[in-house]
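A single protein chain has been omitted; all remaining protein chains appear in their positions.
Our next item is chain A:
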Amino acid sequence: MDALTWTGSLGTVLNPLLWVSVALLLLAVAGQVLASLLPAPQMRPRPDGTLVATTGLRGLADTAGRFALLALLAVLLAYIVAGALMPYGSAGIVGAVARRFAPVWISLALVFALSIHFRRRLGLFGRLFDSTIGMIGFGLVLFWVFTALYFTAFGWIATHDPLSQLSGMKNVLPGEPVAMAPEGAWPHYLLGGDNLARDVFSRMVAGSAIVVLIAPLATLFAFMVGITLGLPAAYFGGRLDQILSFLANLVLAFPVILLFYLLVTPEIVQTGIPSFMAMVLFVFPILFLAVLLDSRYRTDRRKRWPILAVTLAVTGWLYLSLVSQPGTPVNFLHPDVDLFNIPGGILIVFVSVVFVNSPTVFRIGRGLALDLATRDYVAAAQTRGERPWYIMLWEMLPNARGPLIVDFCLRIGYTTILLGTLGFFGLGLPPESPDWGTTINDGRRFLSIYPHAAIVPALALLSLVLGLNLLADGLREESLKD
């Protein structure tokens, strides 16, 4: 087997086109910047009642920019489509990677087609598709979500086992054929091999699974903790607010990295502090759910207790299984009733991330609630004798959802970076873990000679966080309209 070039035979046609379209786009953007210095053009109404700017120099630059962007997108699409259709090898690394991601492309196309078609019925989510920025962000995020999903569920997309080492593949360049390939193995290391002769492409795909699972979940937990404390702090005020705000400031004032180092130090783990923190932090989601449902069904005697009992039983069991870990000081559940065990390292990472994020969420939730508490509908609920928790969770929380959703997206991005940082410092996760932070750290040592091992996961991390930020931007922009 020969080594693959980057674009194979595809490149002879598409590469020049790519360069031309990139150059055009840059020119057009420069033109737009220049034209924006000129005075604004006169707007005039069209018969259908919309406004149109008289095409001056600025209009020209705008049109050129739009077409250059479209051309670039078309070329990129051509790489993917042609790469996926042409026989293996002839389209180079780009083609092979594009083909490997085929299930993701198909799912993305389906989701976008459906969403755009039904966008007028989908509320805020549908309006996301009115904003280019939001669509790009959503696309990037969805790309990694599908990649992680298909890898964990079916083992698709990755070409090799992310942990196995093949002899002779140490630090090989992208596209290198696998020497002495075992029967049925993928013939190439598409994006090269790392320092320990593992496939960089497969490790990147496997790493996405870790990030996409932990980051949103940890953020969700942080939100439940932050909101469960932030709402009463704002609603009751007084001493409770002072104490909680002080605690939040205390946690925020502590250097994050130092906190992580402390939490994962074996001596500290031995004392059980992280496990106890997990016990405390994971109580909040249960509290949140129980109070949420109980306040809603307070007046309905027949439903109230059954619903509360079922909720507490299910979440309680999950909680106990989650908290109880063999080998830690907190281990009280018999293995037969223990539903699942989280690898110790991941639990610690999870706890640290929740712990560090929840004070910020607390402050956001508290700020929003302070504003909402002055509304008349809150006073109306008070005058009909509603209990405080109903007012907080059913009258106030739903009306804070806009800013909270936007912050949720941004915060997943921070959490992703935090996970990368943790991995980079080798904190918590096992050293062979394929998560992006760890792989970047592994590749860092040979960065000047073999950059690919570090650059590939770094780009992956960048694209996911960028996607989340763009998504948050798009959501904010669209939610501010009308």
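Please note the rule applied: a residue touches a chain if its C-beta (ideal position, glycine included) is under 8 Å from a C-beta of that chain, and two chains touch if they have at least 3 such contacts; residues count from 1.
The rule is short, and it goes like this: contacts and distances are computed from a predicted model.
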Per UniProt record, name of the chain withheld from view ["Deferrochelatase", "Oligopeptide/dipeptide ABC transporter, ATP-binding protein", "1,2-phenylacetyl-CoA epoxidase subunit B" or "NADH-quinone oxidoreductase subunit B"]: "Oligopeptide/dipeptide ABC transporter, ATP-binding protein"
Per the touch definition above, residue among A:121, A:334 or A:384 touching the missing chain: A:384
Absent-chain contact - pick from A:36, A:63 or A:299: A:299
Of A:66, A:117 or A:401, the one touching the omitted chain in the full complex: A:401
Interface with the undisplayed chain - residues on chain A: 43, 45, 48-51, 242, 299-300, 375-377, 379-380, 382-387, 395, 398-399, 401
